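All protein chains but one are shown in place.
As written, the chains take the letters A and B, and residue 1 is the first residue of each chain.
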Amino acid sequence: MIIGGIDIIALVATLMAASTPVLLAATGELVAEKSGVLNLGVEGMMIMGAVGGFAAAVSTGSPVLGFAAGAVAGAVLALLFAFLTQVLLSNQVATGLALTLFGLGLSALIGKGFEGIRPPPTAKVPFGPLAEIPGLGRILFSHDWMVYFSLLLVAATWAFLRHSRAGLILRAVGESHDAAHALGYRVVAVRIGALAFGGALAGLGGAYLSLVRVPQWTEGMTAGAGWIALAIVVFASWRAERVLLGAYLFGGITAAQLQLQAAGYAIPVHLLSMAPFVVTIVALVLITALHRQGSQAAPASLGRAFHASS
Amino acid sequence: MITLVKRPAPSRLWAWSTPLLAVLATMIAGGVLFALLGKNPFEAIRTIFWDPLFGPNAAYFRGQLLVKAGPLILIASGLAVGFRAGVWNIGAEGQYVIGAICGASVALAAYPAESGLLFPAMVLAAAIGGWAWGMIPAVLKNRFGVSEILVSLMLVYVAENLLAYMAFGPLKNPQGFGFPGSRNLQQYPAAHNPELIAGTGMHWGVVAALLAVAGAYVLMHRHIAGFRIRVAGEAPRAARFSGVVPARLVAFCLGLSGTPAGLAGLFEVAGPAGQITDSFNAGYGFTAIIVAFLGRLHPIGILLAGLLMALTYIGGDMAQLMLQLPAAAIQVFQGMLLFFLLGFDFLTNYSIRIRGALA
Partner (left out) sequence: MTGDETLLAVDGLTKAYPGVVANDGVSFSVAPGEVHALLGENGAGKSTLVKMIYGLVRPDQGTMRFRGAPYAPAEPRAARAAGVAMVFQHFSLFEALNVAENVALGMENPPPMRTLGQRIREVSQTYGLPLDPDRLVGDLSAGERQRVEIIRCLLQDPRLLIMDEPTSVLTPQEVEILFHTLRKLSSEGTAILYISHKLEEIRALCDHATILRGGRVVGSCIPREKTARELAEMMVGAELQLTDRAGRTAGEVALEVAGLSLAPLSPFGPSLKDVGFELRMGEILGIGGVAGNGQEELLAALSGERPTAPGTVMLGGADIAALGPNPRRALGILAAPEERLGHAAVPDMSLTENAILTGSVRKPLTKNGFIDMAAARGFADEIIRAFDVRTPGAHVAARALSGGNLQKYVIGREVLQEPRVLIVNQPTWGVDAAAAAAIRQALLDLAARGAAVIAISQDLDELLEISDRFAALNEGRLSAPRETAALTLEEIGLMLGGAHGMQEAAL
């Protein structure tokens, strides 16, 4: 099915893969923000995941180990952020920015020897006859296992936040750290855990970029995906199921934009590359304008430092 | 067990010594990093911090110091005002790019006319461009409540793509043999931002940076408007009580930080850089954030921090040349500096106590 020089089936099929990095990163950030911490270092954690995952996968030949290393790299960076903001009580906005700047630099340093290499391929899930269904097969059943794993993670996150006691405690900490502290919950420990999870998912998202999406390592390859992930959390009004929607919307724009470039339209390529960012801003405006009428969606303690005075 | 106890009042002593402590810690951690990269750490630190100022070719490098420090100080002075108020413009890089595009466009449109009014017109265009780009997040924040952090940052990517588009498209040098990039403004006297005193690196951008420092100091530490801005950052409700209108504050701060960023872009493109290319922006907009914090958001501090950060740029280039230290190592170095600074900052407001010592 080709409309205006664009293969629609291919477009929708790439959408799922194109969305995966931001979907993972946004889901992780959602959990961190639900616990009341704003970590603006997603971009830095993603790119550390990208380089860490790439280096590990190339060195070991195993993409699975690569993804694991990516998650660890992201989590380690997140723990650094957690130490500064939760223990040393530094400003969250500034520390998040520092994390991004530091991650971009460090990844470039680590990645020096890995440029121009192809990583080991990540396995596709063998769906057998399902993949042969015309149209639908290619859209839904033609992807590698990380795509499905990331969907599973989103569902698990949703269920965790919505139905588990630990999820309830995490949300409570994000709503009012003073009240949670008064009831005896360990605010700082909960937040450190949430941050580490967020970092791991951001790292996983970054590793997906370097191992599957591109697939190779180039300096600064996240190119704003981490910031888009942050925007998606706001767009999703801090709800896991809407993160999926936001990520797919963004993935769709990215995929469409690439398809348009490939289709050889006379639109300058740089103006097309701008599109995801412009669309994100517009989406943010629409969703926040919409929410002004209703109740506030953001966790009430988001971004506020907690220090137990007693 | 070690616990933090809030001080009854912020410590002035620590407020000014933490940056020094952070620089020291960064040198040590940086030394470790350089050693891990197989370089002699002492040589690397000396190459970065000593040689540009007092080494064999110091005469050349000292001039570069002002060239690099100028835009950093100019941008950081504006950003610091916003940060003090709790308005987070982290898109100075975008405002810098737009300022450069606007200013250069004026020059390229006038080419090859020679007029004394051209340079002022470019300055004005750059100021308006940077201001307008900063006002986008301000308007979206005030009208719709969208986070200025995200919007200002997204606009960096928009601006960078616009820059590339301009360099490959409308602003491309028609006599450039198809190479991307605009005409070189260094060869267009009316539009050139020259070195004012030979060998010093002093150009109009440095003058603007010094004026910005003085202006920011008077505003923030002498005038009631600056007092209210500081109140807004520390206690938003108290600010409202003292007559601050939040929407006006947001617009003021984003405009005030966008304008110098735009100007810095122009002085760079019309001076040291010379032409619009797709990679002409060197990340000054982001490094200026580090400078603002390192200078403790204080104008005088920013002046010193800007010079120090410029030194790491020049020293980094030197280390790259002499010791084959990767360029990214300096970026890591700068990132670490900000980390250490934020990490040590708690000493200003908290004292460390070993549990039980008081009982």
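By our rule, a contact is a pair of C-beta atoms (placed from the backbone, for glycine too) under 8 Å apart; a residue touches a chain by one contact, two chains touch by 3 or more.
In this text, all values refer to a predicted model and were calculated from it rather than measured experimentally.
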Residue, one of B:Leu53, B:Leu211 or B:Ala225, that touches the chain absent here: B:Ala225
From the list A:Glu115, A:Glu132, A:Asp178 or A:Glu241, pick the residue that touches the absent chain. A:Asp178
Out of B:Val245, B:Met322 or B:Ile352, which touches the unshown chain? B:Val245
Logged for chain A, residues touching the omitted partner chain are 165, 168-169, 171-172, 175-176, 178-185, 295-296, 299-300, 310
Contact with the hidden chain only, please: which chain B residues? 5, 8-10, 222-225, 227, 230-231, 234-235, 237-238, 240-243, 245, 353, 358-359
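To be clear about the criterion, only the chains that are shown with their structure count from here on.
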Residue positions on chain A within touch of chain B in the complex are 40, 80, 83-84, 88-91, 93-95, 97-98, 101-106, 108-109, 112, 219, 223-224, 227, 230-231, 234, 268, 270-271, 273-274, 277-278, 280-281, 284-285, 288-289, 291-292, 307, 309
Along chain B, where are the residues that touch chain A in the complex? 4, 6, 37, 83, 88, 90, 140, 143-147, 149-151, 153-155, 157-158, 161-162, 164-165, 168-169, 286, 289-290, 293, 326-336, 338-339, 342-343, 345-346, 349-350
